[in-house]
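Rather than the whole complex, this shows some of its chains in their spots.
The letters A, B and C name the chains in turn, as written, and every chain counts its residues from 1.
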Amino acid sequence: MALNLLSNGFRVTVWNRTLSRCEELVEHGATVGETPAAVIQKCKYTVAMLSDPSAALSVVFDEHGVLEQITEGKGYIDMSTVDAETSSKISQAITEKGGHFLEAPVSGSKKPAEDGQLVILAAGEKTLYEEVIQIFDVLGKKSFFLGSVGNGAKLKLVVNMIMGSMMNGFAEGLVLAERSGLSQQTLLDVLDLGAIANPMFRLKGPAMINSSHAPNFPLKHQQKDMRLALALGDEQAVSMPVAAAANESFKKARSLGLGEEDFSAVYEVLKASLFNATA
Amino acid sequence: MALNLLSNGFRVTVWNRTLSRCEELVEHGATVGETPAAVIQKCKYTVAMLSDPSAALSVVFDEHGVLEQITEGKGYIDMSTVDAETSSKISQAITEKGGHFLEAPVSGSKKPAEDGQLVILAAGEKTLYEEVIQIFDVLGKKSFFLGSVGNGAKLKLVVNMIMGSMMNGFAEGLVLAERSGLSQQTLLDVLDLGAIANPMFRLKGPAMINSSHAPNFPLKHQQKDMRLALALGDEQAVSMPVAAAANESFKKARSLGLGEEDFSAVYEVLKASLFNATA
Amino acid sequence: MALNLLSNGFRVTVWNRTLSRCEELVEHGATVGETPAAVIQKCKYTVAMLSDPSAALSVVFDEHGVLEQITEGKGYIDMSTVDAETSSKISQAITEKGGHFLEAPVSGSKKPAEDGQLVILAAGEKTLYEEVIQIFDVLGKKSFFLGSVGNGAKLKLVVNMIMGSMMNGFAEGLVLAERSGLSQQTLLDVLDLGAIANPMFRLKGPAMINSSHAPNFPLKHQQKDMRLALALGDEQAVSMPVAAAANESFKKARSLGLGEEDFSAVYEVLKASLFNATA
């Protein structure tokens, strides 16, 4: 992401907990900030991309963290995937110091990030969104402004919930095809020519029928997102029987030790039969 | 379909219960057969496309029907969507007379039929399939040979079952988005940029959020296909909890009088709340 | 059942496909009929208890069967458990000959039959029901008249569907207790003191926690009844998401080879975890 900004003419100051990771960026023209606070001090807009909620909080609240230097006129954009609560906590701390805040989780993983093809789900201060849209245009193929802080996280949950239900429907269909004496490959071919053709079926289908589930999005994370989406539905009294059934199949997969595999491994739960069990 | 064959240089003899419907085809060079039997007599290969199982049976077994003229060396291809049992009955009768048979249900409706863009799921006699592949190449963008009679119907059920589960996951997500204060249109936009983007979401999403469910594929037919796919799974002891949950939501939609609407109307079941109920 | 009638002073003529099985009854005063037709000829009221639909049909329609002698003024009561269709077929044939018919499936198995403690679900001709109520009073602790032929079978399906859902809820609770570090025996004790205490939990609970599932009511039969109850619901557009989920768990049990075990064996599906899978 930083490389994309550099190659598009932005001046970039970088920090990473492991400073050696900044070297390639320095070769391409980046300056190094020694601490998060140092980066904030030098820059008008700071973009963070961290691994999880605790890292996101640490970079803001710890010593030499973002809060020490954030002031009126500076913007902080957290593109990490965190829960709405973490996001709100950071938002509140930043804005109390006069700073401006956006949460901006992304849809897409390593390859789209390298190619500037992320989908960016921004929420928080609209003025800041408008100011940094050129940054988003470099990092992503499309960005959305979703309103209040928390909405980025929520929209991601909704998308992932739909994806989890689809994966279950797809996996059930693959198992049904096999047990009914149909070619699974033909099913994939037919699906790919019709109204429900989509990149996920195209990408994962051939691997699934070989029971190959190299983790792209680990099942335990998908199941966590299903649980959180169902919890969101519970708050709003939205009944979602299909998502609930899909969640239980993902939980079954976890109980069978498949949590670290790709979420397509729910296929193995559905496929399991006496023959598999004794094989 | 017949027009496509004519414009590709095939000689075509047509029959329709309502003979006036043949007029346009005659203008384009078709000959008329007065009865199904007459068509069989004149032609080496006959293609049938009928509205339902009873029509498919009637054309074969009734007076002046297919059976009266089918003989060694002639092929009969039924492209109607019928159940495996109907298909087997026709297959048996044809082959007992020395004729050759293919079932060849299609994926795709009116527009793809006109454009020669159907997907053809053929099953039955492989030699016949190979003989008529030029016909299928005109009628469809792709044809598959699936093995024994009945497999065409079964594969269609599997595809429609996956589609029904997907529609439910999608509808639940749209309702969750709305109740959580998110823009449904933005959800559609984000979905369309990601790994699960597909023509069905693209086509039906905008209509669904306006509660518009003009029937393209009536809900009662989708629910029937879910039921039949679950019955197929029951025979093979395949547990399909997500399809089962989706089926119950479609049944709920039927009980609310939505059976004639598009199958996207399951959205209304999920959306229904106190406010809707009292409105 | 015949012994109970004899010991209550009824005159009884018996027939069994294996005539030696009648010996004990003859010792207690029964007369033997050589064929079903012979029994009908001798008696005003004939009670049948047969193993399955094909036996029930055979006794009526085969040579020397019921139909040969049934006439105006005679009653035929079929207490076998058969589907509504079989029952209707028998009913129609009997009544066309001027005979009178009741279906009267029972709730309860061997022990209640011996003790005259069956629950009798009669349907068909009300006059006949009233005439034979003294017979039912001997055979069962309670009989019900349910209206048209078919209603006996349907009510049994509804009862068994509720039972199947309950068994799943119970089994899930037992697994959850164990995994949460609670004593399963204590759970059974607490359940038995509360509002949902029932004979099934009391009888099967202690065996289940020892993974003992000696077949009292085989799982494959319970699953078949769930399927038929769901099919009945489908006809009437009744959405039953809990029964549907329970049915899928029973199907999973079948796929794991547990179909011949007691229906409590669905517990093993829910319990299965990595440890079981690798044990």
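List of remarks:
Here is the rule we go by: a residue touches a chain if its C-beta (ideal position, glycine included) is under 8 Å from a C-beta of that chain, and two chains touch if they have at least 3 such contacts.
Only a predicted model underlies this, so the values are computations on that prediction, with no experimental measurement involved.
Of the identical chains making up the complex, 3 are displayed, while the complete assembly in this file numbers 4 copies.
Methods note: only the chains that are shown with their structure count from here on.
With chains reduced to the mean position of their C-alpha atoms, the one farthest from chain A is C.
Residues touching across the chain A-chain B interface largely coincide between the two copies, over half of the numbers being common to both. The two copies, chain A and chain C, are related by a rotation of 180°, based on C-alpha atoms and rounded to the nearest 5.
Taking the mean of each chain's C-alpha atoms as its centre, the chain lying closest to the overall protein C-alpha centroid is B. Chain centres here are Cα means. That of chain B falls 40 Å from that of chain C. Chain centres here are Cα averages; for chain A and chain C they lie 54 Å apart.
Centroids built from CA atoms put chain B at 37 Å from chain A. Counting partner chains per residue, chain C has residues 241, 245, 255 touching two or more of them. Taken in their complex, chain B has these residues touching chain C: 227, 233-234, 237-241, 244-245, 247-249, 251-252, 254-255, 259.
Against chain C, the residues of chain A that register as touching in their complex are 241, 245, 255-257, 272-274, 277.
Residues of chain A touching chain B in their complex: 107-108, 119, 121, 141-142, 144, 146-148, 151, 154-155, 158-159, 161-166, 168-170, 172-173, 175-177, 179-183, 186-187, 189-191, 193-200, 203, 229, 232-233, 236-246, 248-249, 270, 273.
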